[in-house]
Each structure stands twice: as structure tokens, then as C-alpha cells.
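The complex is shown incomplete by one protein chain, all other protein chains being positioned as in the whole.
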Amino acid sequence: MSKLAIQLPGLSMKNPIMPASGCFGFGREFADLYNLNQLGAIAIKATTEEMRFGNPTPRVAETPGGMLNAIGLQNPGLENVINKELPFLSEYDVPILANIAGTKTEDYVRVAEQVSKAPNVTAIELNISCPNVKEGGISFGTDPNIAAALTKAVKEASEVPVYVKLSPNVSDITEIAVAVEQAGADGLSMINTLLGMRIDLKSEKPVIANRTGGLSGPAIKPVAIRMIYEVSQRVSIPIIGMGGIHSAEDVLEYFLAGASAVAVGTANFVNPYVCPEIIEELHEIMSEKRIDHISDLIGRSWKSCYSPSLSR
Amino acid sequence: MSKLAIQLPGLSMKNPIMPASGCFGFGREFADLYNLNQLGAIAIKATTEEMRFGNPTPRVAETPGGMLNAIGLQNPGLENVINKELPFLSEYDVPILANIAGTKTEDYVRVAEQVSKAPNVTAIELNISCPNVKEGGISFGTDPNIAAALTKAVKEASEVPVYVKLSPNVSDITEIAVAVEQAGADGLSMINTLLGMRIDLKSEKPVIANRTGGLSGPAIKPVAIRMIYEVSQRVSIPIIGMGGIHSAEDVLEYFLAGASAVAVGTANFVNPYVCPEIIEELHEIMSEKRIDHISDLIGRSWKSCYSPSLSR
Amino acid sequence: MTIVHNRQIANQIFEMTFTGELVSKMTEPGQFLHIRVGDQVIPLLRRPISICDVDLEEKRCTILYRAEGEGTKLLSNKRVGDSLDVLGPLGNGFPLHSVVEGETAILIGGGIGIPPLYYLSKQLVQRNVRVKHILGFATRKDAFYVNKFEQLGETAVTTIDGSLGYQGFVTDYVNHENPAFDVLFTCGPTQMMKAIEEQMNPNRGYYSFEERMGCGIGACFACVCPVKNDSTGHEYRKVCSDGPVFPQGVIQL
Partner (left out) sequence: MTIVHNRQIANQIFEMTFTGELVSKMTEPGQFLHIRVGDQVIPLLRRPISICDVDLEEKRCTILYRAEGEGTKLLSNKRVGDSLDVLGPLGNGFPLHSVVEGETAILIGGGIGIPPLYYLSKQLVQRNVRVKHILGFATRKDAFYVNKFEQLGETAVTTIDGSLGYQGFVTDYVNHENPAFDVLFTCGPTQMMKAIEEQMNPNRGYYSFEERMGCGIGACFACVCPVKNDSTGHEYRKVCSDGPVFPQGVIQL
């Protein structure tokens, strides 16, 4: 067990695997399938101050090796999350990473303030990168100064550590990463979805009602790996890596790139048991390859002094 | 035949299909497989002033639904291209789009000046977006002012129309597109590759010797479609669309998004006969769906007044 | 699950039967299965397909599907003996208790919406409910399972071109014949169900909905649809886990 245990700000994890925000709801559906205590942590669906209905349907479309989504931050609102969803999850011994979203800085601040008081919320994931909400959201993710200012405001309001979730739709992600680190972020989540579109040949219109959607799944893994490789060399806060993870081998690739934990998103739709399966597979690989601790792998693709262990 | 003929600045095409730069060399290898006269145009490998060896190997890696490459602009240099490669292609009745690259503005200008004088070069593709060259290259593609200045300089030097090939690795591609249009670009090529990486679990190092590479293939199609959809609504110059095209249906999707012609890259490696096959398939679809002319489809996903024809 | 057979039965329509332990849970008509059509990440997402028939003793389940897109075409290439990755049964089906012995249920299906009605009809007949079927197809070539439905009860068929049965849409038939019934069960294109609701406005009516899905289990909010006459603008139901079958008046058709 201890070979996989990871300690990150606010997140004391049995293993480095958590379901990604938006791909696991608030855990209820998966709790019917397996014991959530197996998970390293849980990133819950983005929470906004008010309840949101989100975008019209269709909200998802399939693409080669990936999918597009434009849910539009549908969620039951802060009050319901605090009074109904989080108490359900408190039955489990799993740290919760509360993904928060908003339109204005004040929205974010209020949600952070409230949600960080919930007893089982041990960290906040500041979603400055949702591509599917028109106002706000995305611009927070592309301008380093705005991103830094928001991070600072949320840090002040939050009672728990704050991870900033970065958008890949930028010219230079290291710039944003460095800015939010300096503004006090305790960690980074990388990456959110790439902005994409599919057009239906029959209707001649975008498949997704919102027109554009966020691209996730295996197709984006090389982009995520590249960004984590770059950012992890520039910051000293930990990175939760995500984008197309489907197997324990994918997890190892993320660690080598520079991630300290990972989130599994779209793969939960393909195989709802994927998280516990990856955790088990990881245990096996640790023994097989005689890796002392998974944290030994962090950033090893760019760290110069090391003895390769995966090839043993 | 005429249902597919497309007239673009400098490119008088029998059909809207051309092989993409870098995926077709200078045509020799494919000339052994089929008659190049079938093609709408040919985009040749990036030409630099001096001969370049490019990056160390491995230069390619496979990813889910895509591939990474870091060839590093290997090419025989301006002189050889003009004296050996272009004369070979002049045997064919196909317009040539000469992809040019460089490190400094002056490099680009000199190559444009010379290559645009070759009798069968009917247009230039200004590669401001190659992710695999360290100096220059990429920064030309991310800063609208630098991109505009380069476009202007090359426009002045070139005797043929200039298409600017845009990088998808930017926060706002419309901004760059508008800037180069204003600087005099005759058209746009979209998109070049996304910057990505794969790490080998055995060596624990990036698979590609250059570490990062450009991601191409079906995986990136949704990103390209989204960008063309956005840009085509903001500029009035034509767009050559590319990214993951493998079939005639993909071509239609690009036209609906806003492209006026397309380039087929990676698919040539999967099936070297893909270009003539797509052209034939397109002819069939035109009759089947009773589309009068393929140009009727351009941008139809966002143009408000139209009668859907593909669903007939 | 292991595939027992997979064959074409009408224009683009395939019938697949598979067997496995999971079948013993497939007791509720109108529920669906979330099927992985390939072994690789292309196509990535599962396909929702309704349960069409179940043999609980033999642990066999039958589905009917239209091989039209990438995923369903792959499904049609599967061979006998291949294994099939099935998640389910999922969602809430047609409530059998909504109709009692001696009453008449009318089952109206359009095209590939017809399959779940077969398992429903079989179970209603077992409960001594009288069943009437109205099955709408585009043409004779697209028709399937007509004989099977006829064995269970009165069955009217409509085709748009009149090549089989009544010429027109199911709604034209209903308009013309005005069949008597106690409960309505329907599955098909939303346009069809909307017309049926307006025309028949039943006291007891159950509608099976379709929506593009991600997870299929209620976690991703992909498949939501707005509630009828909702003043707040926030109310919704998930087709995958609250539906796919909803009673009259719940969902905005």
C-alpha cells in the first residue's frame, strides 16, 4: 500500500489515482459499483454559487480517440453540494478536491469560502479553464495576470490548499503556471480540455448544441504530457496530471513527465471500474519493476541524475 | 470534373485536394505510385535557404489516433529545390505551393524571392508555425505583430500569392489570422501540428530525440475544425484546411467549417494512395448528394441562410 | 457475454443474441445496455442499445440495432463466439404495474424505437394484459419483427411509402382508426412521440427517450432533458438514469 501513498498539500492519498472533475459526478453512481475508499481522492463536479442547468443537448460527441463535451457546468449549486452531496461522500475515508467555477472573481471567492469549510473538502481545484462557459471562465485561464489575481483572491478566501486547473488552449502554459504559483497556488491540475468541434454532415451544423466543446480522452494525452514536462521543470508546486489516462502505464508516463498524482476522466465512461483497476495494476507494476515508491518516478524524464528503474 | 474545381489565389486546382507539406517530400516517391496530375495541387516540403539535416532520430512516434514528428525541417536547401526538385515536378500539370521556413525574417525573404520565381511555383506557404525548430519558427507563429511583419516582408519579396500557415499552439488564433490578413496574406493554411510528447517507459525519456514533436493525424481534427470555424468567420481570405483528413467525408467537414481547399498529411503514410482515392470518392459524393459545386459547402455550418444539401 | 448469433434481418437492421450471467438481471423491459463496440479507444464511447428480448432460463439476451455509424457497423462485424463488453441493464424501463389484467395497452413504435416494445409486449401478455401494436417503418425493406409482434396481439404496420400495411405515419393510422386503449407505451423519434402525445393525450402514457450519452449511469450530465412546464429553468431529468422511460407529462417533448 505504502508504495503508492502520496502526500500533497491537503491531499493525503492512499494512491495517486483520483477520478477527474466532471467525469464522476459527486460519486453516487460509482459508489453503487465499487467501494470509493479504494480511491486516492475524488475531484467532484465543478460547483458554482447558483444551481446551473448548463448547455442544451447534444452535449457530447465522439472524435477519433477522444470526445467533445459541452456540459456547461451543470451542477446543483453550492448549497446543495454542501448539504447533500458532500455529506454523502463524508461516509468515505477519501479526501475531496472541490472543483469550483464562476463568472466573476467574487463568485469564485464566495464558493471557495463556503466549500472549503466542508469537513471532507481537503483541497480546492480552481477551474479557470472551462471552455464551455461563455462569460468569464476561459479568459481567467489565458491571461497570466488575471489568473494570478484570481488565485490570490481564492487563496485568501479558502481554508484549504488551492490547486489551479490550467487550460491547454494557450500559447505558453508555463507563463500561466509560474504566475499562479507566485500568486500562492499550492498545486496545479493539468490539463483541462482542448477546445474542439465536430460538424455533422447531415445537418451541416456542429454536432454539439453549444457548437464548440472540450476535447478529452487519449487523443490529447501527448499534449498534456508535453505541457506537464515543460511546467514541472519551471515550478516547484506539485502537479495533478490528466488527459486520456486509461491504464497504469499511462499513469507512469505522467509521473515520468512530472506529475505527482493523476486524475482519470473520460476513461470512466468507457469502463466505470477503471480507477480501481488502474490502482490494482499499479500495485503489481511496483513489485514487478521493483520500484521502491511511485514518487521516485516524478519528473524522471527530465531529471538528469537517476538510475532507470522501469527497465529493470 | 468542374464540380470539384477550385480557384484560389495562385492555385488553379482541378479539385480541392493537395498533399500537405512534409508528408509528400517533393513528390518523387508518390510519382512512382500514381499520376500526380490527379492532384489539385502539391505542397512541397519546407524549404530553407541552406540545406538542413534536421533533428536526430527517432523523429516520429505513434500516439492514440495520431503521430508525433520532429523532422526538424530537413531539406536539400533552396538551390537544390530550385534546380532539382521543382524541375522534376514541372513535368506535371499541377500548381505547386512552396512551403518556406527560416530562422530570421531575412531568411524567409530570400527564400520567398527565389522560390517564387520558379515557373511552377504558383503560391508560397509561409511556415510560421513549425514547432520543431528552436530558434525563430515558433515565435513568429504566436505573436500577431511579428507574424504580420513577417507576412508583409514576404509578400513584398514574393512574385506569387502567399498563404500563411498558422500554428494551433496559441491562445487566440483569430487574432493572428486577422493580423496576417491585414498584412496582406492571400490565404491561410490551418493547422500545423500541436506540440506534444510521448515518454518511453523503458528508457524513461521522451521517445522523440528532440523531446517534443508535432502532433498530427485524426486526433487533432476536432481542434482544426474548431479553429477554421472560428477564423473563417473573421477573415475574407480563403483557408486551406488540414489536420487528420483521411476520407472524403473529412473533406466535407472541413468545407462546412469554412475551408476552401484541404491538405492531406499523415494519411499518406497510412495509405499512400489516399489522395487519389479521396478525389474519386468526392466525385461520387457530389453526384450522390446532388451538390452543384463543392464550393457551395464552404462555411455552411455557420452561414445562416442556406438549404441543407448534404442531407438530401 | 458471448455472442450466440448476429445476423441481418432487414435493411441495415441486425439482430444479435448473446449469453452470460448478466442476463439474469435483465428483467425490466425498456431498460438499455451500454455496449463497448471495439477493443481500442476508437470508437471511444459505448453505444446505448435497448433490450429487445430476454430468455432468462437460457441466459440469452437479444438486441436489434441499425448498423449506420462507425460503432454499430463494427458491432455488425462481430462473429459468433466473440465476447461482448456489456454494461447494464441500465435506467428505468416501462412500469409493468401501470396496467392491470384485462386492460388494453397500446404499444406504438417507430423504426429502431420498436425493439424495447417487444420485450414489453411479451411481459404484458404474460400478465394477461391485452396488447395492440402499431409499428411504423419507412418501407417494407426496413420492416422487422412484424410476425413476432403478431403472435403476441393485434398488430398494425404503417410504412411511409405504403409498401407494407397502412400508408403513412403511425399518427396517420391512429387518426384514422382511433384505437381504444387504457395505457400507451411508445418509443421512437421525438417528433413521432410528440405527435402521438398531442393526438392521443392519454391518462396513462409512457415515453422512451433518446439522448447522446457519455457515462450512461448518471454521472456526467450529458443526457439531461428539461422538465415540462418548469418555471425555474433549472429542472431536468437524466435520460440514462432517470429514464429512458418517463411517464406522460414529465419531459418536454
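As written, the chains take the letters A, B and C, and residue 1 is the first residue of each chain.
One rule holds for everything that comes next: contacts are C-beta pairs under 8 Å (C-beta built on N, C-alpha and C of every residue); 3 or more make two chains touch, one makes a residue touch a chain.
Computed from a prediction, not measured in an experiment: that's the story for all the values here.
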{"item": "Of A:Pro16, A:Pro64, A:Pro222 or A:Pro276, the one touching the omitted chain in the full complex", "value": "A:Pro64"}
{"item": "Option touching the unshown chain, where B:Glu62, B:Glu91 or B:Asp296 are the choices", "value": "B:Glu62"}
{"item": "Which residue of B:Asn127, B:Thr151 or B:Asn268 touches the chain not shown here", "value": "B:Asn268"}
{"item": "Residue numbers in subunit B that touch the chain omitted from display", "value": "22-25, 28-30, 33, 45, 51-54, 57-67, 69, 71, 74, 217-218, 246, 266, 268-272"}
{"item": "Contact footprint on subunit C, counting only the chain that is left out", "value": "38, 40-42"}
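Criterion: only the chains that are shown with their structure count from here on.
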{"item": "Pair of chains ranked first by number of touching C-beta pairs", "value": "A-B"}
{"item": "Chain whose Cα centroid lies nearest the overall Cα centroid", "value": "A"}
{"item": "Chain centre separation (subunit A, subunit C; CA means) in Å", "value": "36"}
{"item": "Intercentroid distance (Cα basis), subunit C paired with subunit B, Å", "value": "46"}
{"item": "Centre-of-Cα separation between subunit B and subunit A, whole angstrom", "value": "34"}
{"item": "Residue list for subunit C, restricted to those that touch at least two other chains", "value": "41-42"}
{"item": "Touching two or more other chains - residue numbers and ranges from subunit B", "value": "64-65"}
